[in-house]
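Before we start, here is the structure in question, set down as structure tokens.
As you look at this complex, bear in mind that one protein chain is not there, while each of the others sits in place.
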Amino acid sequence: MRDSTRKICVVVTARPSYSRIKSALKAIKEHPGLELQLVIAGSALLDRYGNAVDFIEKDGFSIAAKVFMVLEGENPTTMAKTTGIGVLELTNVFYNLKPDAVVTIADRFETIATSIAAAYQNIPLVHVQGGEVTGSIDEKVRHANTKLADIHLVSSEDARERVVKLGENPEKVINTGCPSIDLAREIAGEKELLFDPFEKYGGVGAKFDWKKGYIVVMQHPVTTEYKDAKKHILETLHAIKKLDYPTFWFWPNVDAGSDGTSNGIRSFRELENPQNMHFFKNMEPLDFLRLLKNSKALVGNSSAGLRECSYLGTPVINIGIRQNRRLRWQNVKDVPSDCQKIIEETKKAIENGYFDKSDIYGNGNAGNKIANILAETELSFSKTITY
Amino acid sequence: MRDSTRKICVVVTARPSYSRIKSALKAIKEHPGLELQLVIAGSALLDRYGNAVDFIEKDGFSIAAKVFMVLEGENPTTMAKTTGIGVLELTNVFYNLKPDAVVTIADRFETIATSIAAAYQNIPLVHVQGGEVTGSIDEKVRHANTKLADIHLVSSEDARERVVKLGENPEKVINTGCPSIDLAREIAGEKELLFDPFEKYGGVGAKFDWKKGYIVVMQHPVTTEYKDAKKHILETLHAIKKLDYPTFWFWPNVDAGSDGTSNGIRSFRELENPQNMHFFKNMEPLDFLRLLKNSKALVGNSSAGLRECSYLGTPVINIGIRQNRRLRWQNVKDVPSDCQKIIEETKKAIENGYFDKSDIYGNGNAGNKIANILAETELSFSKTITY
Amino acid sequence: MRDSTRKICVVVTARPSYSRIKSALKAIKEHPGLELQLVIAGSALLDRYGNAVDFIEKDGFSIAAKVFMVLEGENPTTMAKTTGIGVLELTNVFYNLKPDAVVTIADRFETIATSIAAAYQNIPLVHVQGGEVTGSIDEKVRHANTKLADIHLVSSEDARERVVKLGENPEKVINTGCPSIDLAREIAGEKELLFDPFEKYGGVGAKFDWKKGYIVVMQHPVTTEYKDAKKHILETLHAIKKLDYPTFWFWPNVDAGSDGTSNGIRSFRELENPQNMHFFKNMEPLDFLRLLKNSKALVGNSSAGLRECSYLGTPVINIGIRQNRRLRWQNVKDVPSDCQKIIEETKKAIENGYFDKSDIYGNGNAGNKIANILAETELSFSKTITY
Partner (left out) sequence: MRDSTRKICVVVTARPSYSRIKSALKAIKEHPGLELQLVIAGSALLDRYGNAVDFIEKDGFSIAAKVFMVLEGENPTTMAKTTGIGVLELTNVFYNLKPDAVVTIADRFETIATSIAAAYQNIPLVHVQGGEVTGSIDEKVRHANTKLADIHLVSSEDARERVVKLGENPEKVINTGCPSIDLAREIAGEKELLFDPFEKYGGVGAKFDWKKGYIVVMQHPVTTEYKDAKKHILETLHAIKKLDYPTFWFWPNVDAGSDGTSNGIRSFRELENPQNMHFFKNMEPLDFLRLLKNSKALVGNSSAGLRECSYLGTPVINIGIRQNRRLRWQNVKDVPSDCQKIIEETKKAIENGYFDKSDIYGNGNAGNKIANILAETELSFSKTITY
């Protein structure tokens, strides 16, 4: 029997990671055997990318430490240096917080900083959402995180099998489903959009009547092709303008190339003054899912298209190589970064309507499963490859 | 046809890594299609661990950049921070040197800094000596390096198969043999020790007649058990004292626990004043191999015991879990960290004499193979797992 | 007699610092006894603030090293961390470049990184533009730079006296005048603006006929009041809108609060769509001076108002405390951050016209003086306060 609660330190380094882990944070916080140490770092702290701190505190979480670590430049060099600063600072944070386990999330470039800071300090490391397959630097980072982690809480059977193939002890690899599906499940029963996006979130750009139908665009730069970020976003911008359908558009994450993407959007707006697009920086996670659920389609390369939309049944036009071979449901249509193709497939998607929902990424109970495992599993920081 | 030479940046972060890569450095330097950019960093710059710069320059290499990055403390926290500093600084070095490929060596904790600095900047990353199996943090670091690297130049068939199982493209995984065997081959024909270690390397401690037989001890702390470092080294110290056989002893690498190891040695010397031990900080790589070749046995947990000694045929008493499941030849006898067991097995080894040599780690031509591959192979920085 | 040229490393960390040192860079480059090692770092590398590298290379300088070091957030915490990263990285750069002296410029927060990296490494440190008086964190940084520096090349008699009072050896404190005046002198004879700002620099916002008269606005946040940055810029924006006079407006430097300033400008543009304002990120130094020379007034809190405009005779409406007690000529009218006051004084300035030019900041030969001193003066790195 343990005589004390386990301290679980979760590091959130970006706005989207918060949505992806929120239900687990809640379950950890409420579990009698666990104490949550929430660290907010990286772009999650920056107004420019939609400061997540307000949302997080409004959701009732208290923050154990904040770490500014994003170096300006949005290029591969600053991504690497940001990671170095993250290692340095997160090490110090863990050293002073003394957690019993650290949770690192998914595959953003800076998540390896969390992994190193924990693994090197002999703190058991839990990796959430490993084992998936994509392109870009994420692919390298995700599997490196797997090799640094001691416990793997994956989101799908496909991912579970892949992590085991990577030489991890099968007992330490558990398919909990994806916590982001937990949020999707919360709002899956709502029949219509009950808030007005313009009113609640401001944003910039044209206003339009979204009640008769709208689409959502979310497109990030691909880090291994970051110099093409502006070209890629312009293909999509021109496509959506020609489509002339009401569109809510989200600014990109901080990544190599996000300056190119933002720049592309900014200059397009200045030159073309598009009347069917409205731009948001950020939205509360549940509202974002409500927006997706009620949209005619999601266009871009966000992993939400493969993940949450599989559960919501929303059609997805997935552009380019960013999601590569990540597990997908029949709601996803892959297209290259090509204006004409994007137009065609988005049109079809709007016409064909919703898909049956799938539970390939879980059935909406991942948060509780994760908390229970963190409370019960044996924690160790030493492992050897299985072959 | 390429119209220019390829710039190959090799990062050496520790004294033993230099020996391990030296023949490849020479081959790269001499290859008409390659330009060597040699970066010396970490403990390789520190007098305390035997500054490698003098050896390196004496060997005819010029150094493109030096990077101090080792944080004092020799504990897991400073290991992690050292790595963070390494990421930050090496990123800047690569950014300014603009290499066509970066080479990261083996599995020391700070080698992941090289890997991240290259991979995140979209510079093709070559990992040398991946695919092996050990215990300790090295195990995590080595396989994480594999997942960050684009090309894998491994030292044995065993390692090649393992890297392929890790989901790497088999065409990018090549068994070159280990460059450290190239050095062993250079001196393998020498019949006796032609230099006097006392004269050439000074050191501290007792002096004795080594010509009638001696052993070598090299024992590093195990990072996942770093708090036991002093206890472990004392078992060995007492064993060797009781054995009362002439012994050349090497100070440990900089690692979590090396303070404990050094401390143990220092206090043992102060209290026990052992008359059969002489201590060295450092030795030129070839001389170290000569010393090994002519010794009755190597005691400790150095990877040289498994690697170079397999080629030299020197008996090895391998203590504890540090080398865990690393590929070994019949010259290696594993023992726990236990004074009595160490005495027994070392005695037997001295009596039984040399073993047949093996080429499990290559036949001594790894450096040239590596240089040729670096000159000819397609360099890319994007990959996806094979399953 | 010296047998070799002296290597002079100049670190430029921001776009405006480049203009301020350019004539000295040229003189150093051309001096037979000197070799220029130009390091470009910080916001001078960032597109967002107008990447200075293109200008610099176009001006014929080659860059010895580039250092990304600006942490995102534009708040006091990220300013401090940026400085820490700067110390770490610039130390490494100097260590590898081995300069005979390092030049640090003026008083931006990150210039102390240059000072520490040089002073701690026993490299003689030359501080340009010390001894002035302002408000804000600049005030602390400037005098701290003075106390770390060995040689002081100041821009005015007033500054020279102050540095001597600070306990520096009078022989090491020399009034060279300000190199920025050298540039002003180059274009002082031109009678009219010979380029079209819209055509040559693009920018965003309204277009207007500037040939009949225009003003220039350049207002930075005050770091000790950074939370008021948005409020302050809005006072000026409203004033200039009401004034309804053609206006070229420059985005702020990267500093604590610059997010607030940029934000204020962006939301003002979105809401008010001002028809008399055009916005630029950056301009080549000489063109910027041409723009100032031909403008009816400079409004804001840029030091160019006190410095270059004293030589050009352009009227200046200097807002708030940022320039505090810095030496000024009669062309400068100080006003608080108050919409009405700004309108009134700007109107008067437009009506009253140009002032006689002054040489309080030098007569336009600073660059050559600086180069000659760097070539001839004794270089040392040890000093003691004079009282």
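Annotations
Order of writing sets the chain letters: A, B and C. Residues in each chain are counted from 1.
Please note the rule applied: contacts are C-beta pairs under 8 Å (C-beta built on N, C-alpha and C of every residue); 3 or more make two chains touch, one makes a residue touch a chain.
The model shown is predicted, which means the values in this text are computed figures rather than measured ones.
Within the full complex, the residue among A:Ile28, A:Ile85 or A:Ile265 touching the omitted chain is A:Ile85.
Shown as candidates are C:Pro16, C:Gly42, C:Pro99 or C:Gly135; the residue that touches the absent chain is C:Gly135. Contact with the chain that does not appear here is found for just one residue of C:Lys81, C:Lys172, C:Arg185 or C:His232, C:Lys81.
Residue C:Thr224 is the one among C:Ser180, C:Thr224 or C:Thr261 that touches the chain not shown. Considering the complete assembly, chain C touches the hidden chain via residues 76-77, 79-81, 83-89, 91-92, 95, 109, 112-113, 116-117, 119-122, 133-137, 139-141, 143-144, 146-148, 162, 165-167, 223-224, 324-325, 381-385, 387. One chain of the complex is left out; on chain B, the residues touching it are 43, 45-48, 68-73, 77-78, 81, 85, 204, 254, 259, 263, 270. By the touch criterion stated above, the residues of chain A touching the omitted chain are 65-68, 85, 88-89, 92-93, 95-96.
Definition applied: only the chains that are shown with their structure count from here on.
For the pair chain A and chain C, the distance between mean C-alpha positions equals 41 Å. Our note on geometry: chain B versus chain C, Cα centroid distance of 51 Å, whole angstroms. Annotation for chain B: residues 85, 88-89, 92, 95 touch two or more other chains.
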